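Incomplete set of chains, arranged as in the complex.
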Amino acid sequence: MYDVVTLGETMLRLTPPNLQRLEQTTTLEVQVGGSESNVAVGLARLGLRVAWLSRLTDNALGHLITNSLRSHGVDVSLVVWTAEDRNGLYFLEEGKPPRSSQVIYDRAHSAMSRMKPDDLPVDLFQAHRAKMLHLSGITLALSKEANQTVLKAAQAAKAAGWLISFDVNYRARLWQAEVAASECDTLACIADILFMPLRDACLLYGMPNDPEAALSHLHQRYPQSIITLTLGTDGAVSLSTDGRLDRQPAYVAEAVGRVGGGDAFVAGFLFGYLRGYSIRQALQWGTAAAAYKYSIPGDMPIFTRREITELIESGYHDSLRR
Amino acid sequence: MYDVVTLGETMLRLTPPNLQRLEQTTTLEVQVGGSESNVAVGLARLGLRVAWLSRLTDNALGHLITNSLRSHGVDVSLVVWTAEDRNGLYFLEEGKPPRSSQVIYDRAHSAMSRMKPDDLPVDLFQAHRAKMLHLSGITLALSKEANQTVLKAAQAAKAAGWLISFDVNYRARLWQAEVAASECDTLACIADILFMPLRDACLLYGMPNDPEAALSHLHQRYPQSIITLTLGTDGAVSLSTDGRLDRQPAYVAEAVGRVGGGDAFVAGFLFGYLRGYSIRQALQWGTAAAAYKYSIPGDMPIFTRREITELIESGYHDSLRR
Amino acid sequence: MYDVVTLGETMLRLTPPNLQRLEQTTTLEVQVGGSESNVAVGLARLGLRVAWLSRLTDNALGHLITNSLRSHGVDVSLVVWTAEDRNGLYFLEEGKPPRSSQVIYDRAHSAMSRMKPDDLPVDLFQAHRAKMLHLSGITLALSKEANQTVLKAAQAAKAAGWLISFDVNYRARLWQAEVAASECDTLACIADILFMPLRDACLLYGMPNDPEAALSHLHQRYPQSIITLTLGTDGAVSLSTDGRLDRQPAYVAEAVGRVGGGDAFVAGFLFGYLRGYSIRQALQWGTAAAAYKYSIPGDMPIFTRREITELIESGYHDSLRR
């Protein structure tokens, strides 16, 4: 019995140390990251029972990934292992202005991008085996097979009475905005909880760059879903199915590790939601988790429930914002 | 339902890199090691369901320990967390002749050394919750409380119909030979499987430095147990309860990480035993696992079942030995 | 003949590199730190003759500590070595907002915490063997024995005509405010020079959060002492025994290594004082030394007298403060 199952691709992340450029470096730091597994780690560390479902090539790199997730308490027993394909990688070159951080994705032909609907574990999607399935738009973009696999999983979960959480998480490097909008729409239409940066709402749906207006439009299209827009340093805002609007400013953070902040937000929000907190409180957990993640190197939200609680209680917002 | 539960103390191991002396170093490599958890890691990586039971102080160092074990598939849900005491450490200075490797134990007052019989999880020791409990003499030496806790666990496991595996694992730095001999005797008398270096048999029991003679003596005292003597580069030898003697030469190995070799032997042997292999085969698995561990940095046997199988099949013994 | 003798505990400090969390790290940077030895290092590097008195376990870790202090010119010949106990450690996880730096003390049962009055070197406390004894409230908090040892040392030094310098240096992790206030009072009553953060004055003595008011109260209780309150980024303020008030703004600093800043302040102040400078100048040396320390990794004030002189002469204050 899981609280949450997440499905997606996780990669090895290879980063030159000390703000070096890739062309300069003689070593790479190895980390593990993927949007859905980052969410899984966050949820597990906050105390929920979480499984991560994916497809991996059965070699030391694949086990490096599962070991890393398992070390934080994520159940990896659902992973589909194959002797074929390869495990995805990405090279992250961290930069400071005017040099922006640069990513070289090397995830084509990965085992996850070739996961087919039939690879989904038989018997997983039953009532009470989990409360929620969390998905992101990234997996939809990986390949046709992966896309179909996500849709099949979503339908099966829905049929089994699980909640569906969907994070649009648009990546311009993976697909075009119109395609993304169209493909994400299918999932958004059945999601119970929907996350989207305001920026993506604008890019994909042509929304106005105004949170309330954007929410209003989205609510008309996806009335069944609690919709949350993340606003960067302006925090986040949610519109519930009953039309209630909740706002939460961001917590101040120094960006030691910016990657994975959005996933930490999702983890914090879902934790609050599944614990039965109010949407306002779920937003607090989301923004606090995101801020805390910013202070942590790597992709994963390596925090404790107590640390997030204390941050929320400290009320440490940037008084200059909002 | 576990195959094996192990109980004992696990420490952070802090080692200067590149054969430096502690007085020279400005960095320490962090690893996690403990005899019983090393066995647990080996068993889990070979494919068994294993839990490690201990008591830890609830801080980042304690979680570093459980994360590390969990990453290899060991269940740490039985660990007893406390806000008191401290987590054990040891500093290992690796040396080459004539400078021998030196250990500074810093494990006094640790949370595990203060584990009391009442700290044992209620309801764990029931029929069918596990097949075997593995213990070592190290825990007996930690403190009076730890000693009593081990004995109570052994009795409860026995009562629940579990097998008892006991590794004498004498540490001259922790207690005196006579005391060790006397305390270990209690467990050896109820053990189903008993491990001991020949060296310890000589030191503790005044046995002759001859494997067969020593086994013969031990068999008279512990007739209920399969007794295995490890002989270093000479391999290992077992005497079954029916008096059958099995010998196995050592596999050739270059000692990259000598610490934990004995624990890898125990893991290999118990794996073979619990899979229903012959004692001769269990000895093969034990010696192969020990040799493979010697090639791996750190305390833990980070190998795969396939690698040990291939080593056994290659029959790669040092032809000059035996 | 020493200018200053300091007495206290010094620990190995173990820090994950690059703002990593302890749960993430595979290496720890090794440094040496302790309030009183930090002061000793600062004074020695500024040119005074300084000895550090403590009790250490005679192993490589203990010698790592004395070697490190000795490398900066501190005399460690007074150290009491024992085969018993252990050497104190602390794990420092450096953080950026909203994640604050976190310390795990592992100093219980240390050799210094078990130093007894009889361990003090016979014949040390004689006229002209030193000009000053520097102590801190931390040692009072370690244990009853350490507390008594400090008091005996203070009395013996006083009797030998040495000056007494006392830094309250309250650590909430080591003891409660009321106990600390009461214990520190004894030393403050005989101190010739007394240091205290304004924050401690408020916490321990219930002083108003106003430097002048607090000094006025403290002066009434400790009229024999030059009293200095440190005010963080607001600098420091001293009240002399004749009632004269001196203020000094802080020098601008980027906090590369915040730990040990207060000790560097003490070192700078005492250096100026013992060189016969005015209190105003001693405050300049203290604030300049503290600011310079902030830019240096580790606990110890690894600067030169010339560097501090140049900082004072540059008058490089933050014009936006005060």
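Letters A, B and C mark the chains as written, and numbering starts fresh at 1 in each.
Quick note on the criterion: contacts are C-beta pairs under 8 Å (C-beta built on N, C-alpha and C of every residue); 3 or more make two chains touch, one makes a residue touch a chain.
What you are looking at is a predicted structure, and each value in this text was computed from that prediction instead of being measured.
**Q** Since all chains share one sequence and 3 are shown, how many copies form the whole assembly?
**A** Taking the entire complex into account, the copy number is 6.
Note that only the chains that are shown with their structure count from here on.
**Q** Would you mind working out whether subunit A and subunit C touch using mostly the same residue numbers, over half shared, or mostly different ones?
**A** Both copies, subunit A as well as subunit C, present different residues to each other, with under half of the numbers appearing on both sides.
**Q** In terms of C-beta pairs in contact, which two chains are most connected?
**A** B-C
**Q** Using mean CA coordinates as chain centres, what's the subunit B-subunit C distance in Å?
**A** 45
**Q** Between subunit A and subunit C, what is the separation of their C-alpha centroids in Å?
**A** Going by mean C-alpha positions, subunit A sits 47 Å from subunit C.
**Q** Residues touching two or more other chains, restricted to subunit C: which are they?
**A** 21, 23
**Q** Given the complex with subunit A, which residues does subunit B contribute to the contact?
**A** So the residues of subunit B touching subunit A come out as 67-68, 70-73.
**Q** If we count contacts the way the header does, which residues on subunit C are in touch with subunit A in the complex?
**A** For this pair, the touching residues of subunit C are 18-21, 23-24, 95-99.
**Q** Spell out the part of subunit A that touches subunit C in their complex, as residue ranges.
**A** 17-18, 251-254, 256, 288, 291-292, 295-298, 302-303, 307, 311, 314, 316
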